[in-house]
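Every protein chain except one is present and positioned as in the full complex.
== chain A ==
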Amino acid sequence: MSSVATLPLPAGAGARPRSAASLLPWVVLAVLAAFPLIAPAFGLEYYIGFVRRLLIVMIAATSLNFILGYGGMVALGHAGFVGVGAYTVVAMVEAGVGSAWAAWGMAIVISAVFAAAIGAVSLRARGVYFLMITLAFAQMLYYLAVSLRTYGGDDGYGIYTPLSLGGLDGLHADIFYWVVLALAALVFAFSSRVAVSRFGHALMGIRDNETRMAAMGYPVYRIKLVAFTGAGAVAGLAGALLASHNNFVSPSLMHWTESATLLVMVAIGGMGKRWGGPLGVAIWLTLAEVLKLYTEYWHWPIGLMLILVVFFAPKGVATLFERKEKTQ
């Protein structure tokens, strides 16, 4: 029996034209890497933490974009996996584990297990029913967290002793920032690579015509479940990093409104676009941060921006910058 992995890649899949624009990601990465060193000179120390949070949410958005944009799975419960990752860190801390790597690794594994179980049930439904089931599961996780008194229940759980990064701890005060940046770059590069792989093409084929892909011999359910589980695992990593970033975890992290916000961020950036997730997060969180300086009613201008995006870039802001990318 053939499997997806044994079939040949379409010719040209993954090939990208080389141009000056292809250097842009490296320039952005270099600027981000230099930011903690430059920021103090301009009195921007506060924004080191802000950018770190931005990068963590970008990881979550990239994972959602993978199933939403490439897989056509409109999930309204992605924050549930972020929460599972965060609460796994809490459980590890409570159990006396002090290593960040162990806690984050376990967060990835546990989130993947939750995603596989939830996906196994919810992927049997489609469209709005799939959306409702993922929402229901996420809310179940939310109320489960509220009921966990050992982990603070509704009040949340404070992590008073920051997790250790092992030998990296003594290198620099902002070492956690660079670790987050490296992980975000890794997740983004991996997600981009998978998107142009045979698996990514099969996923996009399923998004475009599920019946046709099944009739061509592709195990549609299995492919979607693998994608959903992978995305859940990455969202769990984002949750674990968020727990370390805030040194605090509360059930609000996995409330359905958080899932909806992630969804809107990806939609603003561009669903199924390589830069869609990071761009949407950067726009949303930066605007919110700036607008909060001027008004507590910052949702209003963001709402206006949403309307403008719908009218002028209905497929996301990323489409304004892209050349024709036929594989997406």
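Assorted remarks:
Keep in mind that, in the parts below, a residue touches a chain if its C-beta (ideal position, glycine included) is under 8 Å from a C-beta of that chain, and two chains touch if they have at least 3 such contacts; residues count from 1.
Assume contacts and distances are computed from a predicted model.
Not shown: a single chain whose UniProt protein name, out of "ABC transporter ATP-binding protein", "Regulator of SigK", "Xanthine dehydrogenase family protein subunit M" or "Membrane protein", is "ABC transporter ATP-binding protein". Of the listed residues A:Met204, A:Ala227, A:Val249 or A:Leu263, the one in contact with the hidden chain in the full complex is A:Met204. The omitted chain makes contact with just one of the residues A:Arg126, A:Arg193 or A:Arg212: A:Arg212.
In the full complex, chain A touches the omitted chain through residues 1-2, 6-13, 201, 204-205, 208-209, 211-220, 326-328.
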